[in-house]
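A single protein chain has been removed from this complex, and every other one stays in its place.
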Amino acid sequence: MHAAIKRTIGIRRGAGLYQAIASAVLAMGTLALALPAQADTVKVGVLLSFSGPAAVFGLPERDAILALQKEVAATPINGHTLQLVFFDDKTNPTEATRGATQLISDDGVVAIIGPGTGGGILAAGPIAERLKVPLLAPAGTVAITDKANSFAPWIFRVAINDQVGVKTLLGGAVKNGAKRVGVFYQEDAYGKFGNDYAQKLAGELGFEVVESVSAPYTATDLTADATKLRNANVDTVFMQVSISSLGASFLKAAQQVGLKAQIYANSGLSQKSFIDAAGPLGDGVHVLSIGNLPYDPTPPEQKLAAILEKNGEHPQGWGEVVGSNGLMAVVAALKKINGPVTGENMRATLETLCGFDTLSMGRACFSKDLHDGWLDDALVVTTIHDGKFRSH
Amino acid sequence: MIRRLPRNSLVMAVIALVICSLAPLKASWLDFAVMAGIFSLISLSAGLSYGQAGILSMAQGAFAAVGAYVTAFFGTRLGWPTLPVLALALILPALLAYCVARGVTRMAPLATALASLALANLVEIIAKSWDSVTGGYIGIAGIAPVPGFARPALFNILVWSFVVIAIIVYESVMQSAHGRALNVVRHDRTRAIADGVAVAPLLSSMLALSAAMAGAAGWLYVHYVTYISPQSLDTGVSISALLMAVVGGASYILGPVLGTVLLSLLVKFLPAAEAQGLFYGGALVIILVVARNGILGGLERFRPRSDKERAPHVPHVPAEARATSSAPSQHEEPKREAVPLSSEPGAP
Amino acid sequence: MTRGLLVRGIDVAFGGVAALAGAGIEVRPGRVSGLIGRNGSGKSTLFNCITGFVVPVKGQVMLDGVDITRRAPHQIVREGIARTFQTPRVDFRMTVREAVLCGTYATVAHGFIASALKLPRARLAERNCARATDELLDRMGLAHEAGRPLATLSMGRLRMVDVARALAAGARYLLLDEPAAGISREEQVTLAREVRKLAASGIGVLLVEHNFSLIRQLCDRITVLDGGRVLLEGDTESVMGDERVVLAYLGTRHGEEPPS
Partner (left out) sequence: MIEYILRGLLNGAVYALLALPMSLLFSTAGTIDFAVGGYALLAAAVASTVSGPLGLAAGLAAGVAASAIMALVFALLKRAGEAGIRIALASFGLSVALSSFVLLVWGTQPFVRSTYSTFLEVFGLRVSPQGLINLVIALVLVGGVQLLLLRTGLGRMLRAAAASPLAAELAGIAVLPLQCATVLAGGLLSGVAGLLIVYSSGLDFTASLSLTFIGFAAAIVFGIKSPIRSLLGGFAIGIIEALSAGYTSGLVTAMVPAVCILVFLIAAQLLAPNYTGDRP
């Protein structure tokens, strides 16, 4: 019980430790005195990456959920008091399974927002299937909703399927006259998928992938990669990267070796930290974005941005958007469930949610055989102008 | 220094019984027990290779990964039955370890660590790039559990019986002629050669046995987690296996198991999120500084010891790693003056 | 098939310096062969050639008709040539029995896996080694000290344990490296008695020693090394009396010219 409460408070990013411990003690005190909740308390797990490489988007996701909890879930929803339980999967599949088991079996959660990475989801999937609790996964990895997996019915994607993302971005590039495309991708599941899928789309969308180069997260100098693309005289570069510093150092290397090409970056880089890192070099780069929370938010996003500001968070990028999608889906499901909430009826209800209200662009819709909640209408190809993503 | 080893296997069997009966009470305890058991096997393999054979290997995680990938590929993709897959998961890492060891056994401990670290990196990179076999970055998902041990409580028993078997094998090696020869090799290679010991094959066999243990851990891991990717059993696992062995007491048979349980508890109850690394790293430094020979080493100092009992185990660096010149430099004087002139009346 | 350890025509050079040139020695079963020479005469290099730690440039080491010159040291031990060390290289916390037991490894035939799985042949070998060790301890008069840590033993007793350890390895030829160095008078007497007993039991002994009284008591034949060459080889009396030996050992009286 104690561990769960302590994690419920969660440790806000950047806040000192003393504040966290103080608030935990405070919370324990007040809770002990509170009257037993009349409405049934529904616990939902938040299993994301707060440390390790994926913390770059795990932490913003958590911050959005924490801020939203106060606004949307402060009062009981349809008689259910929503309580969130946090667990850090440390960007590691083994920790993701450990977290799933603990959240479901010990804390009795009826749904889990997370895990944060494709690998974590594939690892936790079988546990979700065995213990009958749905996972709302904020990841683009195509494989997680692949029908071949026996646990596919238990996985609901609250981000955008990578295939949809690449098709939208490269479609936009072709419209702007892209013919000879070079691919720069980071060496992980996300990067490799982008490279392979771009090759597949080449014929369909009418462009040619003339060269593709890759680099590990830790590459400190990308001039060699940029030189290779320049020598293949590409007119467009497709960047399948999610690490801001890697994206920025590619732009630096491109300028350094004189690589003149339109640059289209996938949604992994639609983060404020990418603009800060790229600086003036970022101007003119097109970045696919799930909505445009920090700069040109659509009305629902403006609401999300306001909530974040109220909680002392300034919007970073798509992390907050997909985080909020997860929570909003849970809230929408709770609204439809009367009586006790279980993993099964949560899953069944999620499959009936269509057009429920969210704080992100586009129409969210789940169905029995489509577990990808958000499609291309939630995407926009932005262009960076003087340090901001511009939607138009 | 041959220690009459207290019946470690019995002690381990009792501990395993306690764990298998208590763990099922709560699902997360069960999950913790299974994971602790699997990682005990890997840190046992580190204890065997470093604690006993003096080979500082940072590749135990890689051997476990090889065992896991072999199981995933042959078991799930090709659909082989369980037992042949288990045999393969033991033999392949052992073969890999034996070949690498033959090239490495004469190096100084730290050079061996670097070579094994490089090997672990290579295994990870191959796992990432050999898409057709290892599934590349995505890895292989949907691995069926061991037939008959699908329920976690039963699987927990299987895991801890593996740990007990590993301890039994570990102990029988250490008490056999090869175990004695190994102790002599660790103390002074030349002496061992004079006893007819073929040093390189013996050390390589020890690393191969430790790799088989890690392979078994890989087999168990992949059947429990049902998913394997390059990140699951990476270099981090190798380093923490060594840490767990050293913290528990690398030269004691039960040291690694104790170290694993302790560090796993530490990780479980540390505050999560960003500060987790700070506490974990800090705790590691403190434990390493305080418990010099690991926790079991520390405990031994307080146990009443009869005259014939050994002095606290001094971690030995094999003679040739210290002997810089080729002259038969006597290793540094043992604590007691080498040969008391008058032979005082010895103990019975 | 000529029985015995025949070492002939050994050339060894360390970086241009000829340590041995045409050196050799013979050790017959049941006989004690002495090897003497001043420090730096090449005694220990020859010793190392026989035990395989040094591979000679030229020359042959024949054991009962088998050429073991290029064999690895641990194989040579298993062939039946065991050695002792002048400065004992032991773990002083071991007991006497454990030290001798370690020697029996050379007689162990079963593999590593058999030990790991405690297969029947491994258990049988263990029993044999234990029995052989106890027999040896009785034979060498070490039984009453079996349980004592080596650190509590005097140098003389340590030497005896070293010999016992070499015998435990199933030695047919025993190479003693200055066994008398630093031991008391009575211990030399026991040492001599034991070596004589060993020779009588058919073991060929090669004794490298500076202690002339022990050489005179024990050796049937003696080889004298000087500057890496065999100065003289023959039975004990003739070698001991030979003027060149005295000269090589003691040098010339002040002012006299050494004979050409």
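Each chain carries a letter (A, B and C) given by its place in the written order, and its residues are counted from 1.
Everything that follows uses one rule, which is that a contact is a pair of C-beta atoms (placed from the backbone, for glycine too) under 8 Å apart; a residue touches a chain by one contact, two chains touch by 3 or more.
Please read all numbers here as calculations on a predicted model, not as lab measurements.
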Margin query: Looking at the full complex, which residue from A:A100, A:L222 or A:L308 touches the chain that isn't shown here?
Written below: A:L222
Checklist line | Touch with the omitted chain, as defined above, among A:A248, A:L350 or A:V381 | finding: A:A248
Checklist line | Residue, one of B:M12, B:V66, B:A94 or B:L119, that touches the chain absent here | finding: B:L119
Item checked: Missing-chain contacts mapped onto subunit B -> 50, 56, 103-104, 106-107, 109-111, 113-115, 117-119, 121-122, 125, 128-129, 189-190, 193-194, 239, 242-243, 246, 274-278, 280-285, 288-289, 292, 315, 317, 320, 323-324, 326, 328, 332
Item checked: Residues of subunit A in contact with the chain not shown -> 13-14, 51-53, 55-56, 59, 187, 213-225, 227-228, 243-245, 248-249, 252-253, 255-258, 273, 276-277, 279-281
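We adopt the following convention: only the chains that are shown with their structure count from here on.
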Checklist line | Where subunit A and subunit C are represented by their mean Cα positions, the distance between them in whole Å | finding: 75
Note to self: Please output the residue numbers of subunit B that touch at least 2 other chains, ranges allowed.
What the structure shows: none
Next item on the list: Would you tell me which residues of subunit B are touching subunit A in their complex?
Entry: 26-28, 31-32, 35, 128, 136-139, 141-142, 221, 225-227, 229, 231-232, 269, 271-277
Checklist line | In the complex, subunit A residues that touch subunit B | finding: 3, 6-7, 10-11, 13, 17, 20, 50-51, 55, 59, 86-88, 90-94, 97-98, 101-102, 104-106, 118-119, 122-123, 125-126, 141, 143, 148-151, 187-189, 192
Next item on the list: Name, in rising order, each residue of subunit B that touches subunit C in their complex.
Entry: 1-2, 169, 172-173, 176-181, 183-184, 187-188, 190-191, 193-199, 201-202, 205-206, 209, 308, 310-311, 328, 330, 334, 336, 338-344, 346-348
